[in-house]
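Missing here is one protein chain; the remaining ones are kept as they sit in the complex.
Going by the order they are written in, the chains are A, B and C; count residues from 1 in each one.
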Amino acid sequence: MTLNVGVIGVGMIGQDHIRRLTQVLSGARVVAVTDVDLNRAKAVAGELAGARIHENGQDLIGDDDVDAVIVASWGPTHEEYVLACIAAGKQVFCEKPLATTREACERILDAETKAGRRLVMVGFMRRYDDGYRAMKDTIARGDIGAPLMFHSAHRNATVPGHYVSDMIVNDTCVHDVDIARFLLDTEIVAARVVKPRRNSNAADHLTDPLFLLFETADGAIVDVEASINIQFGYDIRGEVVGESGTVELAESAAVLVKRAGGYAGRIPEDWRERFVRAYDRELQEWVDAATAGRSTGPSSWDGYAATVVCDSALAALRSGERVEVSLREQPELYR
Amino acid sequence: MTLNVGVIGVGMIGQDHIRRLTQVLSGARVVAVTDVDLNRAKAVAGELAGARIHENGQDLIGDDDVDAVIVASWGPTHEEYVLACIAAGKQVFCEKPLATTREACERILDAETKAGRRLVMVGFMRRYDDGYRAMKDTIARGDIGAPLMFHSAHRNATVPGHYVSDMIVNDTCVHDVDIARFLLDTEIVAARVVKPRRNSNAADHLTDPLFLLFETADGAIVDVEASINIQFGYDIRGEVVGESGTVELAESAAVLVKRAGGYAGRIPEDWRERFVRAYDRELQEWVDAATAGRSTGPSSWDGYAATVVCDSALAALRSGERVEVSLREQPELYR
Amino acid sequence: MTLNVGVIGVGMIGQDHIRRLTQVLSGARVVAVTDVDLNRAKAVAGELAGARIHENGQDLIGDDDVDAVIVASWGPTHEEYVLACIAAGKQVFCEKPLATTREACERILDAETKAGRRLVMVGFMRRYDDGYRAMKDTIARGDIGAPLMFHSAHRNATVPGHYVSDMIVNDTCVHDVDIARFLLDTEIVAARVVKPRRNSNAADHLTDPLFLLFETADGAIVDVEASINIQFGYDIRGEVVGESGTVELAESAAVLVKRAGGYAGRIPEDWRERFVRAYDRELQEWVDAATAGRSTGPSSWDGYAATVVCDSALAALRSGERVEVSLREQPELYR
Partner (left out) sequence: MTLNVGVIGVGMIGQDHIRRLTQVLSGARVVAVTDVDLNRAKAVAGELAGARIHENGQDLIGDDDVDAVIVASWGPTHEEYVLACIAAGKQVFCEKPLATTREACERILDAETKAGRRLVMVGFMRRYDDGYRAMKDTIARGDIGAPLMFHSAHRNATVPGHYVSDMIVNDTCVHDVDIARFLLDTEIVAARVVKPRRNSNAADHLTDPLFLLFETADGAIVDVEASINIQFGYDIRGEVVGESGTVELAESAAVLVKRAGGYAGRIPEDWRERFVRAYDRELQEWVDAATAGRSTGPSSWDGYAATVVCDSALAALRSGERVEVSLREQPELYR
């Protein structure tokens, strides 16, 4: 009952998922890989006993030995591969984004809805983090009353050279958007973006930091500080304010050290360190579900909503105005 | 070298200052009191050995035995008494607000400027809090780089029955406005206000919570969550985000208790508990300065700026739009 | 390259290791089980596709399909099975204790030394905990100077009905003994035990709490508070005091909740919750090492030292006196 997984795209994140499946998790093996760079695919396959190399994603998806697929290729290719998986009736784990345009996401919703069952899980790994799960449980238990606000801060020490300005919304804040939807269990209906004074550590072409302000369907407010060159570490903060209490992420340091006039705890270096367990759980849960023929986790609808909200935030950033978010009606399948 | 203080207004806050001067602090005594309710003035004076009762504030200010004056009467009366103190050349500690309108504040600025020396201190006690002082010191040392954002949360367990809607800005958030100006050392130039979903614990006539968003002259952003019926306690949070670090208020609990599945620290019940030391220090510093014939602390300019910013925030709340804050040019005296 | 594991003893801990190998970890499968209660063995095997049931541990160890063995049976049986594994040249993961007497441990040391290579890993899972690892790293980096003291607290909410008095040393504090040796990288040479006032929540036959005081070969002090009926949760505290600093375990709560006058974090319910990741890592590391034909983790020597120190602590508890710990000379194999 081992799940045979094919991996499309074996760059950094694809290789990390392969490592996870082969060295960390239970119940899966990687039987096929492909990549836009076939040499890279060959190099990765060489490390895996008996993994086949495919010329392209379509061939990999069509391989009868492949039970389920991980899509970790370049964003603009996601739509094609996810649609092919749906057509083939194979469970697919698609790294964010589900697709890069609203229209592409909608085509996926249509295809999956037509297929009549969920086949797609989107890689919003924060939903598998101990902290956010405990926040959601706290809200669900009614410990803080109905949620009214969510304050989120997304702080990166630095960003790589290829990082461009839209990525602060599409790649960085998309996680805050998804986790806000998850925690508050409602849709985002409007976005505003304010540009604070620039961080002089940021590259000239980047607008950093940003302050995003969202409204949800039930009137709650979500504010997101995005600071992508804050130097000191990868610092993810979150607090939900309810009618009679609040719940916030605790610091994650395992030890406190006293020396030189103070006590101190470590802040993670990057997202790998901060969310390592969330990534592990996310993929294990997908493997378990796919093996059992079930769907789980963030759906195509979640991927679609995140893309549309980010589009609206980018429009708000450009116009300086409040921009409404319009989602199509949610299909029965995702309720 | 004991400072002879006269107190105008002996309601709750006036009585608290009298208690402080007579039982807690050093170097002052209360020699005269007055109140709109003369019976209350008599009752309070009865507790004080040898304190005179005046018919009104003007008489008290004119009393030759009174070295310095505390104005703790109803807000709309502040202008008159502060102007009289300036005219008499007596140091005056005026509870917030300095005055209730921009024009009244400007008349005070004019009078004090004409007098050629600072005689007015406004009661923004947060500037004397250990936490905010350490935040300011941290910024001044350059430990977090240039400040880009200030996140503030002002949470009251409940508000009294006489609390009306404008007070959430004028009486509550005015403290966040002042401390933002103090921490960031710049003026606020624009205000926006967003209304999250209502807290069902709030009285029907109150708009609670509010989310205020300010811009400063140098482009920093200040966001303020005001939650005035949050039930669980008086919770004052603040974090300044700089280019390379952040500084935030620590929790103030003196002990942690482990029992029944968790560890817990106390949150203050109200502003008296949270800021007791700040009030003590504020008034001691005023007594020491007044005794030495010096001025200290938040100035008329600070009181003026706070009033104008709050006016703009109220306009923003009503219009739903961004409202610019326009201050007159700052007189030399306050630089 | 999947490791075929046989499990001797399928009670609670044995079943938990089977769950871990089959549902959580990578690279192993359970091919054989046995138990003193054969019906229990059959029930467990029934859940495992293709696992063989053996009449006894010796048969299981002799099974050619079994690559490596987990010993999770009753303590007094450990010696026999570990010796058989050594004789068969198979890697064995032995739950603590390595053996229940000093002499039995020494027979294992002799056998393994004679075999000329390490085949035994003892289940001291705390060495795989993030917190203790960070403590050890902090010491190793010299951040707190040379370690002088280690304060440890081992607090259980309650203990099961079959718990008898010696278990507070042999089953509970043995973890503190091992982690002290691990953190301080030295041997314990003397023990004293003090009996505080009894906890009235403890069953009549239990001496609870205890306060243990150890000395190490290099003169450091280790004190252990053992409270086994403290009601509120499973609370593991540890702090190493060095010449110029300290390092302590941080609280492990993932979120802080503010409500009803305070802020609070969760304390784990039991050792499963607190050390779940340590158990996972411990066994994954053993699987990886066994697959590669390497040894890893706490050795027979560590198991031996822990048993001898606990024996001395029990003698100290009975006599009320300081009792010296005498270890045989450490064989080359374990240095």
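The rule we apply is simple: a residue touches a chain if its C-beta (ideal position, glycine included) is under 8 Å from a C-beta of that chain, and two chains touch if they have at least 3 such contacts.
All of these numbers come straight from a predicted model, not from anything done at the bench.
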item	value
Which residue of C:245, C:268 or C:303 touches the chain not shown here	C:245
Of A:11, A:75 or A:233, the residue in touch with the unshown chain	A:233
Touching the absent chain when the full complex is considered, from A:19, A:52, A:266 or A:322	A:266
Touch with the omitted chain, as defined above, among B:22, B:77, B:101 or B:186	B:22
Residue numbers in subunit B that touch the chain omitted from display	1, 21-27, 49, 130-131, 133-135, 138, 143-144, 244-251, 253-260, 265-266, 277, 284, 288
Positions on subunit C contacted by the hidden chain, ascending	145-146, 148-149, 151, 153, 194, 196-201, 209, 211, 213, 215, 218-221, 223, 225, 227, 229-232, 235, 241, 243-246
For subunit A, the residues touching the chain missing from this view	231-233, 235, 251, 253, 258-267, 269
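Everything below uses one rule, namely that only the chains that are shown with their structure count from here on.
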item	value
Interchain centroid distance [CA atoms averaged], subunit A/subunit B, Å	44
Approximate Å spacing (C-alpha centroids) for the pair subunit A, subunit C	38
Distance between chain centroids, defined by C-alpha means - subunit B, subunit C (Å)	58
Contacts with 2+ other chains: residues of subunit A	244-246
